[in-house]
Every structure is written in structure tokens, then in C-alpha cells.
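The other protein chains are all here in position, but one chain of the complex has been omitted.
Labels A, B and C are assigned to the chains in the order they are written; within every chain, residues are numbered from 1.
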Amino acid sequence: MEKKKVKNIFVEGPIAASFIADDIAKHSTKKNIGAHSIFLGQVRNDSINGQEVKAIEYTTYVDMALEKMTEIREEIFAKYPLTCMHIYHSLGSIKAGEICLFVFTSSERRRAATDACNEVVERIKNELPVWGKEIFTDNTHQWKENTI
Amino acid sequence: MEKKKVKNIFVEGPIAASFIADDIAKHSTKKNIGAHSIFLGQVRNDSINGQEVKAIEYTTYVDMALEKMTEIREEIFAKYPLTCMHIYHSLGSIKAGEICLFVFTSSERRRAATDACNEVVERIKNELPVWGKEIFTDNTHQWKENTI
Amino acid sequence: MNATIQIMAFGKVAEIIGSVNFTMQHIASTNLLKEYLLQLFPELSKVKFAMAVNKKLITTDTAIDVSANIALLPPFSGG
Partner (left out) sequence: MNATIQIMAFGKVAEIIGSVNFTMQHIASTNLLKEYLLQLFPELSKVKFAMAVNKKLITTDTAIDVSANIALLPPFSGG
């Protein structure tokens, strides 16, 4: 099998709304697109045992994560008639209220974009070797586990 | 039954990426949000009988549309645990490549936001009295009909 | 009889009728109104359209009150 190009998805720090806007604006030249679906993950200030989460610190096993993401990307493009797909995941410390995940799918008709977006988010949460360390306001921490 | 406040959803002209960014940025103060789902409708340059769509002109029966939208909004909030929901639909002439629909749902956990977003888009397309007149490059036109 | 009803036409229906808003003599029910409009504008028979009475979509023959607002609604195509 031909080796596919591995794209980076990781960005240091939170994902800015202006970055999202730039990415949306770039698609106005692709006039065969009829639908965009966007998922944004935002860090929540959950209360756990009386302590509030003030930030999540994300780390990854980058080589394995990008290989897995390349595989997911290929499978999603094979399954849905997408025009394009963009994925960004934060690393480092992301404060409550900040955005840590940005999944952006586009297609001619809406079903492909929305179904693909949902599936990619699901797969990112389940299959990418990424870990979130929840930092509480008193600077103690616990390791996050994704719930379904 | 108490009369609910009718919110406007209609904006004149296309929806700018910077407008979407501002709306996203406003949510960083709502720290109980964990997931945002966004749907964007973009005008496609479809080819129909050899003519290319260069724009869609949207008109509405505004009173009826806003009453219906208020009803949809209430039903969606009753069905899904959403933190908030924002909806904008363009009126007037929207060129191919420009954005004409912006649906934005937010929730603590991702399923509510994504399911609600999909359902609202579906209901907007099926239930709102809005009409799109497809303008071709030779300035002839045809009335759009939504396909499933 | 001076009783009137308000008619609003949209999309392709407005295009055929050549007018978006107009007032006409009172007609007692939506089926009768539709019949009347089809006589007046035979082109309308080529278009599917629904009707709303006072902003409510109707699906069966409905009585029309004096000074009701009637809307003629071709298939929706928003979004």
C-alpha cells in the first residue's frame, strides 16, 4: 500500500474563534459545497468532590496519534462523499471556557458532512492516544476519562 | 399558555465568518458548556440544464416563519438539555460560496448539541416558510425545492 | 357585501399572480378560495401550493373568517 501523507492535527494552546473563522472563510471559494458541519469541544469547569476544574492539560503520543488519525481520515473519506475535512486538537494547558477540539467537515449535501463530523468526533475521543489532566482550582489534579 | 417571546432569526445578506467567530467567542464565559455543534448552509453553484447558479434570493413570510421557529425552539429545548441555541437565516441575494444558514447549539455533553443541531436544520428546511430563487449566470431563474 | 380577506402570495405563486399582497371579496372556505384562484390564474394549476390561514398551515378545507389573512405557500426551500 502507498504510504499516505500524515497531516498534523495538534496545535499548542487553545483554538481561537478567529482561527475557526479563517478556516470557514477559506471555503467560500469552494462553490460546490452546500453544507458545513462543525464540532467544537470546550473545556468545562466540572465540579468534582467540591473542586472545580480550571484547566485541562493535554498530552499525546504524537506519532501514534497522527498515524491513527490518518487511518481514520482515509476511512471517513471512503465512507462519506466529503469535499474536505479539517481537524485540530489542542495540546498543553487549556482553560475552562476555551476550545480544545475543532472538527470541520464539508460536503455537497448536508447528511455527509453531519454524519462524518459526528463519527470523527466519536473516533477521536475513543481511538486517539491523547490524555487530559484535569487541574483543579487548588492545583490538585486528576486524569480525565472519556465517558460515552 | 403564556405567549413566548418571538426572536428574529433573519439577517439581510450573507452570514460572515467573523459574525460566526464572534458568536463562538461569546460562549467562552459559559464554562458549563462542553460541546458546540454548528451547521452552516452555503449556496452551491449547481449546474441545472447547462446553467450555473450564481446566487439564491431568499424571501420569507416573516410572521409565520418566526412563529414556527419559536415553536421549534421550544420543542427542541424541551427535548434536549441544551445550554443555548442560536439560529440565523439569510434573506435577499446570497452568492454561491456565501453562507445563508447558521445553526449553533451548545450543551454540557456532546450528544445533545449534535442531535439538536441536526434536528433543527431538518425542521428549518421542512417547516419554515422560506423560498429560494436560484439565479443563473444568464439571469434566468428557477424556484428551488428542498430535496431530502 | 363589503367583507374582504387579505391574500399574501410567495415564491412562484406570487410570480404567477403578479402580486404579493392583495385584498379580495370574502370567500367562505379555503377550498372555494383555491377554486376561485385557479379560475382566475390557470397557471397556478402547474404549481403545488399550500395555504395558511392566520399564519397556520392548513391541511384540510377550512372556514375563512371575514378579515382573515390567507397565505399561498409554494414548497419551502429555505436553509
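To be clear about the criterion, contacts are C-beta pairs under 8 Å (C-beta built on N, C-alpha and C of every residue); 3 or more make two chains touch, one makes a residue touch a chain.
Just so it is clear, the structure is predicted and the values come from calculations on it, not from any experiment.
Note that the undisplayed chain, when the full complex is considered, contacts A.
Residue A:121 is the one among A:20, A:85, A:121 or A:135 that touches the chain missing from this view. For chain A, the residues touching the chain absent from view are 41, 58-61, 63-64, 67, 89, 100-101, 121, 124-133, 143-146.
By definition in this document, only the chains that are shown with their structure count from here on.
Centre-to-centre separation between chain B and chain C, using Cα means, comes to 27 Å.
Taking the mean of the C-alpha atoms as each chain's centre, chain A and chain C sit 49 Å apart.
The multi-chain contact residues of chain A, meaning those touching 2 or more other chains, do not exist; every residue touches at most one other chain.
Of all residues in chain C, none touches two or more other chains.
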